[in-house]
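Only one protein chain is missing from this complex, and each of the others stays in its spot.
Order of writing sets the chain letters: A and B. Residues in each chain are counted from 1.
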Amino acid sequence: MTTTTITKKSFREVYRSLHIPPVYYFLIVVFLTSGILDQLYSDGQILSNPLIGMNILVRSVALGIVAIGQTLVIIGGSIDLSVAYLISITSVMSSYVMQGKPENVFKAIVVVFAIGAVVGLVNGLIVTKLRVNPFIATLGTSLILKGIINGTFSNYTGSVPRSFEFFGYERVGSIPVSVIILFLIVIGGWFVLSKTKFGAHLYGVGGNDEVARLSGLRTDRVVIGAHIICSLTAVLTGLFIVSRLRAGAPWVGPDGVYDLESIATVVIGGTLLSGGKGGVWGTLAGVIIFGILDTAFNQLGVNPYLTIVIRGAIVILAVASYTYRSKLQVA
Amino acid sequence: MTTAAITPQSGVSKFLHFVWSNIKKIPPVYPVFLVLFIVVSFLSPTYSSMNGIMAFLRRTAPLAILAIGQMIVLSSGGFDLSIGSLVTMVCLGSSLLLNNDPANAYPAIGIMMLIGISIGMVNGLVVSYLKVPSFIVTLGMMLLVKGLVLYWVGGAPKGYFTDNWRMWGRGYIENVPVFGRFPIGLIVLIVVGLLIWYLYHRTNFGKQVLAIGDNVRAARLSGVRVNLIRVAAFVTCSILAVIGGVMTGGYGGVNVTIGEGMEMQAIAACVVGGVLLGGGKGNVLNVIFGAYTLEILISMLTLLGLPKPYKDVVQGLIIIGAVAYVAYMARKKR
Partner (left out) sequence: MIEEQIEGLREENTEEVPLLEVRNITKRFPGVQALFDVSLKFMPGVVHAVVGENGAGKSTLMKIMAGAYVPDSGDILLEGKKVSFSHPKQAHEQGVSIIYQEFNLLPDRTVAQNIFLGREPSKFGVIDANALHKMALVVLKEVGMEDIIKPTAMCHTLSVAEQQIVEIAKAISFNSKVLIMDEPTAALSSTEVQILDDLIVKLKARGMAIIFISHRLNEVFDIADVITVLKDGVLVGTVDKKAATTHKIVHMMVGRELDHYFPPLGNADDFGPVVLSVKGGNNPFLTDINLELRRGEVVGVAGLQGSGRTELAEALFGVTPFKSGSVTLMGKPELVRAPSQAIKKQMGFVTEDRKSEGIWPRQPIRDNMLMTVRAIQFMFGVIMKDGIRKSRSLVPSLGKQVDVRTDSYDREVQFLSGGNQQKVVLSKWLASDAKIFIFDEPTRGIDVEAKASIHDMIRDLTKKGIAVLMISSELPEIIGMSDRILVMRDGRIVGELPAKSSENDIMLMATGHIPGDGSDHQVPAGVN
């Protein structure tokens, strides 16, 4: 008798200590629903195909990497709407510098990460030093980036050498390199948030700016740091995209709706828009949900424009499901 | 009497002081516009001819109308980022509905109005009752509408606009004394401007919009029906976006990207026109001139050799600069 009680207790304790974000239940629901639709419409052909599973993960990589960066920024109480155009700039600049020659790859990577760091720094400074509302600040910088990129490039530019395509296409065993990198980023994000001083301070600043300041935290530096990290993840996403497309183009960022969708996945994952609470695992679930939806739409042959409609609706509903509960006073 | 002993000198200085203190009150958008206009007319002779001026006014009228609508939402403390997609919808959707038949023109506009009103209502209701920040709602709506429109027209515009649909954006009234050709679009702007001026500055509705933006809690405690007013503000903005959309399509013809970015242009125009992005202050005439100032600035830069896409850079800088400036001034006051 005593043995059964002990095992039961420890299972519940372990389960509780995992703090599974509620979004994973939603993920299971989405998964099961697609399974049902799959049975109905294609005799279960699609989901039983292991390639599809991998496909879902690959489709999740681009959004996933930048969503981790967005998670950090939102936890810190800010937001970044400029990621889409930063992704575009990365894809174009890297491809342009590479010009299809393997010896330029390293230089190209350095260049785009430098650009990313500068953009992140500028975003962070505008939000903290100029005290501009983060929505407006990053929307403003996204406009500036848009102008620069559209003014300089109008079409596919440059090209990516075969050697770089490993990012987008290579596999280690049966797992694509990109998926491995995605998981590395997720784990990296988790590490930063839960194990480092910076992460602890980020939660503090996002949770209650006043309390953070009273405790002597350098709130400005923390927020700027988060913005820089977010921009760097956007750059990484851009590199992934360009290695798959084999050449960069100015429209990849906005076309992929990376700005809104990264925010949506973060919110779905349980991170509060107001900051101070949440984490990368929830975001990952949100990203996979979008990945499943994306693949499902693709396989079912849903009109690509309709997918945009549904994604827009999901963004609104995702945020609404959280704000409705907290009943803030809103403009 | 001692006053008689005061020399005429002080009378002159008093007068100058009076003039200067009144000049200080003039919103900066007007002198800026004047200066830019003079510069541009030197750079290009077109702008100093009456025809050229009328052409400029015709081209910029749609943006001015969109900006007026945005002003109402901004004054209530919110943002409407969906109006650009609304313009896209009006243009692409109308091209389909018109089917090259002039008889369809007004029904098409009517349908677009209904769609616009519904979108405005959804925006307002979601912000008011689901408490989602207007930034996110309208950003999501922008996406949603764009997708819907592209789906509906199958990715490419079909057909042409009929003349009676296009005239609102493109047409002129000929042989007007003094002005020569007077753009119909400008007439629309004037009519809309007067109507909204009346609505915003002279009705209970307008005052309550400002109340919500200035201090929503005080508004609620003073009997203002906050949710109703807010929804009405979004609906008005959408209606104006539809009008602006018809004019944009009429002027520019139809392509898939028409209307893209106009929401940011409208915000920039409002900012130049002195609208506070937090809410509580706005003026119809200033915003109209804000739109014209923005356009003339872009024109000037284009004449000086700036490639077209860089106008986004200018807009982004203006928006960030204006908000930072207001935030700085507010801190200084404390």
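By our rule, contacts are C-beta pairs under 8 Å (C-beta built on N, C-alpha and C of every residue); 3 or more make two chains touch, one makes a residue touch a chain.
No experiment lies behind these values; they were computed from the predicted model shown.
When you scan B:118, B:222 or B:255 for touch with the missing chain, the hit is B:222.
Of the listed residues A:39, A:208, A:298 or A:321, the one in contact with the hidden chain in the full complex is A:208.
For the chain left out of this panel, the touching residue among A:54, A:105 or A:200 is A:200.
Touch with the hidden chain on the side of chain B covers residues 199, 202-208, 210-211, 214-215, 217-225, 228-229, 232, 276, 280-281. Listed for chain A, the residues touching the missing chain in the whole complex are 195-198, 200-201, 203-204, 207-208, 210-212, 214-217, 276-277.
Here, only the chains that are shown with their structure count from here on.
Averaged C-alpha coordinates give centres for chain A and chain B that are 34 Å from one another.
Listing the residues of chain A that touch chain B in their complex gives 126, 130-133, 135-137, 139-144, 146-151, 257, 260, 263, 273, 303, 305-313, 315-316, 319-320, 323-324, 326-331.
Only residues 76-79, 126-127, 130-137, 139-148, 150-151, 155, 213, 216-217, 261, 264, 277, 279, 307-317, 319-320, 323-324, 327-328, 331 of chain B touch chain A when the two sit together in their complex.
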